[in-house]
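See below for the structure under consideration.
A single protein chain has been omitted; all remaining protein chains appear in their positions.
Naming follows writing order (A and B), and every chain is counted from residue 1.
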Amino acid sequence: MIRFENVSYQYPFQTQKALDSVSFAISEGEAVLFTGVSGSGKSTLIRLINGLAPHYYHGQVSGRVLVNGHDNATRDINRIADDVGTLFQDAEQQFFALSVEDELAFAHECRGVGPDKIKKTIEKVVDRFFLERVVDSAIFDLSEGEKQKVALASIVSLKPGIIVLDEPSANLDPEATAELAATLDELKKQGITIVVVDHRLYWLSGLIDSVFVLQGGRIVESGDFSILGNETKRVNHGLRKTQIRDSRKDLPHVREANTKAIEVVDLTFGYKNKPRLFDHAYITLPVGEVVAIVGENGAGKTTFARLLTGLTRMHSGDIRMNGAVLKPRALLKKGSIVLQNTDHQLHMKTVRAELEIAARDLSESERNRRVREIMQHFNLDELALRHPQSLSAGQKQRLVIACGMIKNPDVLILDEPTSGLDGLNMKIISDKLKQLASLGVCVLVITHDLELIEEACGYQLRLPLNMEI
Amino acid sequence: MSKPVRKKRYWQTRELIVIGTFAALTKVASLLIAIAGGGMNPVSLVLKNIVATSLLIVLVYKVRKFGVLTLYALINSLVSLLFLGGNVMALPGMLIAGIVGDGFIMMTGGYKRAWALVLGVGLFDLLSRAISLGYSYLTVREEPRLLIMAAIIVAIGYTGCLLGLGSGLLFVKELRHAGIVRE
Partner (left out) sequence: MPVLSENRKISKDLSIIQRLDVRTKMAICALSSIVALFLEGIYPLSILAVASMVYALLHKRFVVVFVSYGAILVMGLMAAFCVKIMTLVMPEMGKMEIQFFFSPFLRVMILVNVILALALSSRVQSILTALKTLRLPLVIYLPAAVMIRFIPSFIVDIKQISESLKIRGYHINPLTITFHPLLTMRLLFVPIVVRALRSSDELAIAAELKGLGYSEKISYYKTTALSLADYCAGGVATTLLCGACLFEYQDKLF
């Protein structure tokens, strides 16, 4: 079904090959995983399978990429797309329409399919993917899992023989990930070839037939899923774990913590025309610990973070630090939130300038000292003159956390800091969070990443909260 | 189902998408600055135009083809018509401004030359404003002196456009440094 014959690829403007002498074969109906650290060539591999390389990205290919017996070099992207459907990490970015129904219709409209036939196809695929509840919805109103489902439904409706998924679990919670695994298993049983590129491995154990580990553009390991169980190899290749305990079940609640540095008293808040998210809630948060804030979508995790840092005003209630009630302005000064989207938080021309502007309230000498210190602490020295937007995902994450830490906050809240990160970078972030907690910061992490929770978190705060005083 | 056709099109899909994206961004940016800074605030008036022209410079760098300004003007006017219903009278004028801008770039060095792009965008901005002033004149022709205030506002705005030509080039340089825009 897919065959790579000694394939090498180099992007334009790059001096090094992204893929180097890669050969493998994937049979029809097989489910294959490609994994490796960031920059190992996984995305390039996908692009070669679906024809984006070289037809969209140009660059130089040597060797042959055969899909269904056809050389991709001799076919254009549209023809390759008949055989290969691609699901990207951020489903919303690939939506063309504003409503679910229109999005499901779009690809068929592009092919000039008649409206009646499109209608029948949509009905089938809505039924198959249980999308009845959301078919009339706007795409921006969907949860990440629902967006993923709609994107996958749209691809499946075109009946490709191969589906390629690029980090499909990155933005999903564990429940949605399990649902995705079940869906892929069903598709595999129908004879569709599944190619998955992902850092998170635990959810694939029942699905994958073959694994290829990439490093530096080459395949360094291959075999069945069990090869990833070798701890030495896993750590050497910077991979995540294949088996993860869901520690949300037994991680102690914050109320059991010994230190109670931050108190949220009588918290009441709800959005307009919606039920209250917090109703006279009381909670204490410890210092010196990393606390996982967990809960389903819509439970109020991000809202809680915003209330805690003064970004959103509560209807009633107080936040107290070491007994003293803090006003919203003071909360903003004492707390820091690192949002999920790193691109939204990077504004300046260089990494150093980004840190300097974050520390602008300090005196010049103090600012310079602090910037130096933080850059060393977060291994950003070599990146000082790089443009922040040119950094890799892991580097950006370290930078935004560094910016959050530079003003020495008492509370640091991070929203999905390890989404889409490989094992190596996840470990780096995890270690940093534990270090920060040990320095007396109250570190709160909103996360679905079970591995991060297992690695770094000592307590959990499960939402929704609805506790009487 | 229509037969698949492999036809060499003048406009590639990605180019059309970039034009639409930047038209959206310019619209949102202008609205945002006007709301955040105050519509009659001369500083926000200048800033709005700096940002819009800078974005236009980035656009012509990304899509270096004859017709980019014309298509951008057409899309902007069409969507403004759909959203806001006006200014149908200015649509032909905007198209002319776009064609003249594109034509000027072609005649003065082509789309590979930075200064031709800058001058073409500057001319496009100037013509667009002249056309909108012409429309304003028709609206207030019984009391043409009212146009003086409109002309002053447009002139203040155009200084923003001129500044935007320079800031646009600086921004392109920065985006190159970030590896987001390539030569």
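Rule of thumb we're sticking to: contacts are C-beta pairs under 8 Å (C-beta built on N, C-alpha and C of every residue); 3 or more make two chains touch, one makes a residue touch a chain.
A quick note: this is a predicted structure, and the numbers were derived from the prediction, not measured.
A.B. asks: Given that one chain is not shown, which residue among A:V265, A:L311, A:A330 or A:L362 touches it?
C.D. replies: Counting the whole complex, the residue in contact with the absent chain is A:L311.
A.B. asks: Which residue, B:L81, B:L119 or B:I156, contacts the hidden chain when the whole complex is considered?
C.D. replies: Of these options, the touching residue for the absent chain is B:L81.
A.B. asks: Decide which residue listed in A:F24, A:Y56 or A:Y282 touches the omitted chain of the complex.
C.D. replies: A:Y56
A.B. asks: Name, in rising order, the residues on subunit B that touch the hidden chain in the full complex.
C.D. replies: Given the touch definition above, subunit B has residues 1-5, 7, 9, 11, 13-14, 16-25, 27-29, 31-33, 36-38, 40-41, 43-44, 46-47, 50-51, 55, 58, 62, 71, 74-76, 78-79, 81-89, 135, 138-143, 145-146, 148-149, 171, 174-175, 178, 180-181 touching the missing chain.
A.B. asks: Which parts of subunit A face the unshown chain closely enough to count as touching?
C.D. replies: So the residues of subunit A touching the unseen chain are 50, 52, 56, 77-78, 81, 85-86, 88, 90, 93-99, 101-102, 105-115, 118-119, 136-138, 140-141, 154, 158, 309, 311, 332-333, 336-337, 339, 341, 343-348, 357-358, 361, 389, 403.
The definition used in the following text is that only the chains that are shown with their structure count from here on.
A.B. asks: Distance between subunit A and subunit B based on Cα centroids, please, to the nearest Å.
C.D. replies: Roughly 36 Å, centre to centre.
A.B. asks: List the residues on subunit A that touch subunit B in their complex, please.
C.D. replies: 12-13, 56, 76, 78-79, 111-114, 117, 349, 387-390
A.B. asks: Write out the stretch or stretches of subunit B touching subunit A in their complex.
C.D. replies: 1-2, 4, 6, 14, 174, 177-180, 182
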